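Everything on this sheet refers to the single structure shown next.
Each chain you see keeps its place in the complex, though not every chain is here.
Letters A, B, C and D mark the chains in the order given here, with residues in each chain numbered from 1 onward.
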Amino acid sequence: MTDRAFLQQQADSPRRERGTRVRRRRVRAAWLFLAPMLVVLAAVAGWPLVRTFWFSMTDASLSSLEGGQFIGLENYLVYDNGWYGIMADPMWWQSVWNTLYFTLVSVSLEAVLGVIVALVLNAHFRGRTLVRAAMLIPWAIPTVVSAKIWAWMLNDQFGIINHMLLGLGLIDAPLSWTADASLSMWAVIIVDVWKATPFVALLVLAALQMLPSDCYEAAKVDGIHPVRVFFRVTLPLIMPALLVAIIFRALDALRVFDVIYVLTSNAASTMTMSIYARQQLVEFQDVGYGSAASTLLFMIIALITVVYLYIGRRQLGGGS
Amino acid sequence: ADLTISCGAVGAELQLCQAGVARWEAQSGHSVEVVSTPNSATERLSLYQQILGAQSSDIDVLQIDVVWPGMLAPHLVDLNQYLPTNATQDFFQSIVDNNTVDGRLVAMPWFTDAGVLYYRKDLLDKYGLEVPATWQQLTEAARTVQAGEREAGNSGFWGYVFQGRAYEGLTVNALEWIASYPEGGTIVNDQGDITIDNPQAAQALTLAASWINDISPQGVLNYTEEEARGVFQSGNALFMRNWPYAWDLVQSEQSDIRDNVGVVALPAGGENGQSAAVLGGWNLAVSRYSEHPQLAAELVAFLTSPEEQKRRAIDGSYNPTLPALYQDEEVLAAVPFFGTLYNTFTSAIPRPSAVTGDKYPRVSNAFFNTVHEVLSGNTEAQQGLDGLQSELRRIKGRGW
Amino acid sequence: MTLRTLKGIVLKIGFWLLVAVLMVYAIFPFYYALVTSLKPSSELFQVSYWVDSVDFSNYATVLSQPTFLAAIRNSVIVAVSVVLIALLLGLTAAWALGRVRFRGRTTVMMIVLGVSMFPQVAVLSGLFEVIRTLDLYNSPGGLILSYTIFTLPFTVWILTTFMRQLPDELEEAAIVDGASPWVTLTKVFMPLLWPAMATTGLLAFIAAWNEFLFALTFTLTDSQRTVPVAIALISGGSQYELPWGPIMAASVIVTVPLVVLVVIFQRRIVSGLTAGAVKG
Amino acid sequence: MAGVKLERVNKRFGSTRVIDDVSMAIGDGEFVVFVGPSGCGKSTLLRLIAGLESITNGDLLIDEQRVNNLTPQERGIGMVFQSYALYPHMSVYQNIAFGLKLAKTDKQTVDERVRQTARILQLDGLLERLPKALSGGQRQRVAIGRAMAREPKILLFDEPLSNLDAALRVQTRNEIAGLHKRLGSTMIYVTHDQVEAMTLADRIVVLNAGHVEQIGTPQELYERPASRFVAGFIGSPRMNFIHVEARTGNDRGCRINVPGVGERDLPQQLPADAVGERLELGVRPEHLHLTPAAQGEGVEVVNVEYLGSEAYLYLQMADGELLVCRTEAPSRFERGERVTLDFDADKVHLFDGEGRALPVADAARRSDRHSEQAPT
């Protein structure tokens, strides 16, 4: 700040000031420090999102982005001797349903398994560090790689899973996990659960480690059964962390792309919203239509997040 | 590198391309980088669309499918400007026509393709069976041999493998089934009418659906060419539908079934049907964004030259696009069925890409998804076709 | 007494059984990938649970492919750059968000959070355009830029939480000492935030290393691809086999560094996530 | 040279007024302690002086100069924080030198200044250590060293001892007292521990809910608290308060009735119109005299706390109030005994309905009159 400005400031408000110079300088510095991040986010997120909204109302195609004509909401829904647009596309609704189903099942499984794993990792036993590190491995493996590995393990002819199941006598003929429409969703879920459970477990573990240990001693002194302690004390206390983990995971699951892309490609039985949108966008070059699908996906995720957070807060608030 | 070329990603195809390119490099003194692209044609198309949409000069020469010229034409140079005027005179005229968009020659035919049926001579002999002429016969034979082989201890043996994953290959396979019936059905006819909801199609799909878990493993629903070949070549299948390229591989030294393989035209749909092979094949095009279009065109000319095509026919059993080569002794010695199946290759039926234009990927997608559903047993053929009919109508909208 | 000890033993056995099951569940796929990758191609199609004879031919195949090596190089370049950029921008932003009260702070926080839940597909076409405009298409630069969309929000989020945990008095001491915000950040806070930065950096590294969709969409040629795409697109390394062996070898190659990193940093990661998620 | 003057200083956070019209003058070289209950605004006031918070209203003068808009550094302030706020990654040397370096002092001067500071604080041998390798008391000294190094005109302390254990607290308290004597710089010190306040301060400022209750020397505050609040706050155990009734009163003294004790004459001036009002009598525990009483008379001893050197007796008054009486140990009385109580009339305090102390009539008691009354 120049001296002029400083004096000006003093003259303006001799008695009431909005902040010391230190404070004003800090606020200025804060915006300065935020600027690079905001610029980058605007470039990689803000502008693209605006463009996506815009494209969703044009008939632009991949090879001529600028050539698109404004067509209003026709990509979403239009009546022209029959309903057209995404909303009228049964495949879209199929992919919405698939996505929700996938999210619900995989996230529930991950939550339950994650809590179990976290409880084990939180116990004191010899070799705990080793086990902890081992449990993190699925998380560290790139999704594409894990999908490939599982695709190999689930291979109908040479896969070890079928081999095991046959060996155990659980099935009499090899299952074609990735091809059979009734199994492929489960194959995808199995892989996702395997990959994401460590993440949930990590968050829950972190919460477990922050639990007041003397609450447990108090319960021990009171002679309360460990199972009861788990449900009455541990679970309510890790609930916030678990909810956070679940929302993180749910957001990821709603956007799921790469596991499915590698494992079952564009098959209808595992078509999710992201796959659908990308197919329209890239494979069918229909940027307008694909953008409309992306926009819907974004709105659905935002909606679910808001609802979830609202319910979550209400529940937490009500419980307390 | 002076130039970049993308040619096939499948093992042998890539190596052949590299060899050809290497020869050109030696001859011309220029260096060329060969980039590999995804195995699946759908994936490859989207990559090309991105490349070209980005006006990127990263790839100069592209290997494009016969169904793509219409779609990609705006991004490709007119080869007539760079090649001698008579450059196309020795090629199959139908393919040259296919590659000419609005009077611009956007690609040179490189190799043509049509689906053929591979079979195990030894096994048919063993069970005293004829080479099947209809799909029904194929089904019977497959059933018999499969049962016999399983009995004999090969529990992983299957009768028939094909390309059943939900991708372009399934469109091709299914079209072959449908078109092989009398008055063969089409998806969209030349006038652009949606014709898929026809009885031949329903019949063909119903039969195909019956194969799954009977003579074909359920996994076939996730097979592309290479997976099918993997099963066939390891001796685990009696019949395989594939492109001619597989010939060279199944006849290679490391192959378990070398010399036990025969190739015939695909079966017909019933007594009155006719064998129908879908036209495949690939062409070489030069990107409009190439920095050295002249040089690239020269590479294209070299790769599509008779010498090069002959070499590819002999080394990789790739179908030449030059009629003359089908009479070449050396070629016929290497790939006997080039002679016997010449008609199949010349009369292969095209996919409806010309009439549907930009919307072909959607049409194909809708089609193979429906077929996939039917094969998976999720819908009855007729019901699926009904759905497809309206789906296609939806895609067509106000016109192709 | 005996009943009690018996119960204890049963509980103990049950616990170790559970641990064993979880261990197998967690590491078997990776182990199996390792086993597969060490099998010669001829044995590939026979299911076996361990390697009888170690065969490195798959590794040789993969590593002799220049495209795969290029992919590894690209992945390293991209991931490291992403980490550095995310940390730099994240740190400055975290200082502003974590330590200064100003109007609009909550809005910025909400924006950051909002960005982190963007579906990648939703910005695909717009981002494609941005990248084309900036002439970053089919180059690591494009990936580096686009990866900030998911690394930056959580970097900012976690670092902000850590930044908040630093005592106010420390900063006030610096103010009394006459330090400017930049000096405070670099000389006082940054040395203290190393653990947090290590955690965040690792998470960003993993995210960038594993990313697939953008890498698939924004690169085209083999020389610019990253590892996940390269693996997804690996096809027959040689003519006569399904490429499972090389794919598994490649998978093992790209996974091992991450596994090592995660094992080394596992404790940090836990605390990092705690700070970032649970309290945040 | 470094007097500090506050003129009707106010601080609001949003709509809550945290500092309320505070005025005071602190002389050069004075050691002033701010005390008050938690949340009364001690830290805020200190931070206003330091420049870490902005003054909403009013003027702050250092050396007769208005400094409202200057940064802490420009004000010539050094500050010692409750948690020391040492830079954990810097050695003791670096910690002390940091502020000097930022001021662009040349290297040699920095080095000299750091070593000199270290010598004064007996930190010579520790210069290369990191804070975590120091004991609590040593950290405390480093924090002071850091604040001193730039030779500030004023040193501020915000509860610098509250993280130390009891023994170390006593020791460090003595060190700070010694330091003040040696340096002679103005020091302002915040604490909520009244022992610290009493033992360290030249003058104590008692704050209550953002305003100044009383400013004075420790002895003034103890012996002549201006209000019931100060009387109750200073001294441990706390002063006993007994509700009494004024019988007569004028400007030479008054007579009051103490329940359970009887009528007593006190030297406090009482306006005649206040006669009959309920007043409060304040008696410190050591000024209560107990004599054994017959059964059924006097008050009951309900608890005896033995502390070695002395004992506290808790007496249950008729109205349920507990009185504390400090006696020699072991106590002459036991739990359950009954006692009669009395007090020295010239050692007690009288507070009116608003809690203000009534002035003492004659100048018989000690006569230093420097005590400043808060404006309120």
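Quick note on the criterion: contacts are C-beta pairs under 8 Å (C-beta built on N, C-alpha and C of every residue); 3 or more make two chains touch, one makes a residue touch a chain.
In this text the structure is predicted, and so the values were computed from the model without any measurement.
K.L.:
When only one copy of each protein chain is drawn, what copy numbers apply to the whole complex in this file?
P.N.:
Formula for all protein chains in this file: A x1, B x1, C x1, D x2.
Note that only the chains that are shown with their structure count from here on.
K.L.:
If we define chain centres by averaging CA atoms, which chain lands farthest from subunit A? Would you check?
P.N.:
The most distant chain relative to subunit A turns out to be D.
K.L.:
Write out the two chains that share the greatest number of C-beta pairs in contact.
P.N.:
A-C
K.L.:
Which whole number of Å gives the spacing of the CA centres of subunit C and subunit D?
P.N.:
Comparing mean C-alpha positions, subunit D is 55 Å from subunit C.
K.L.:
Nearest whole angstrom, what separates the Cα centre of subunit B from the Cα centre of subunit C?
P.N.:
Inter-chain centre distance comes to 40 Å.
K.L.:
Which residue numbers or ranges of subunit A touch two or more of the other chains?
P.N.:
22, 65, 155, 157, 282
K.L.:
Going by the contact rule already set, what residues in subunit C reach two or more other chains?
P.N.:
45, 175, 217
K.L.:
Quick check on the complex: what are the subunit C residues that touch subunit A?
P.N.:
15, 18-19, 22-23, 25-27, 29-30, 32-33, 36, 44-45, 47, 49, 85, 88-90, 92-93, 95-97, 100, 102, 105, 108, 111-112, 114-115, 117-127, 129-130, 145-146, 148-149, 152-153, 156, 175, 180-182, 185, 206, 209-210, 212-213, 217, 227-229, 231-232, 244, 247-248, 251, 254-255, 258-259, 261-263, 266, 269-271, 273-274, 277-278
K.L.:
Which residues of subunit A touch subunit B once you look at their complex with the stated criterion?
P.N.:
Residues 61-65, 80, 82, 84, 88-91, 155-157, 173-176, 178-181, 264-269, 279, 282-286.
K.L.:
Touching residues of subunit D toward subunit C in the complex: what are they?
P.N.:
47, 50, 52, 71-73, 77-79, 81-89, 98-99, 102-103, 146-147, 150
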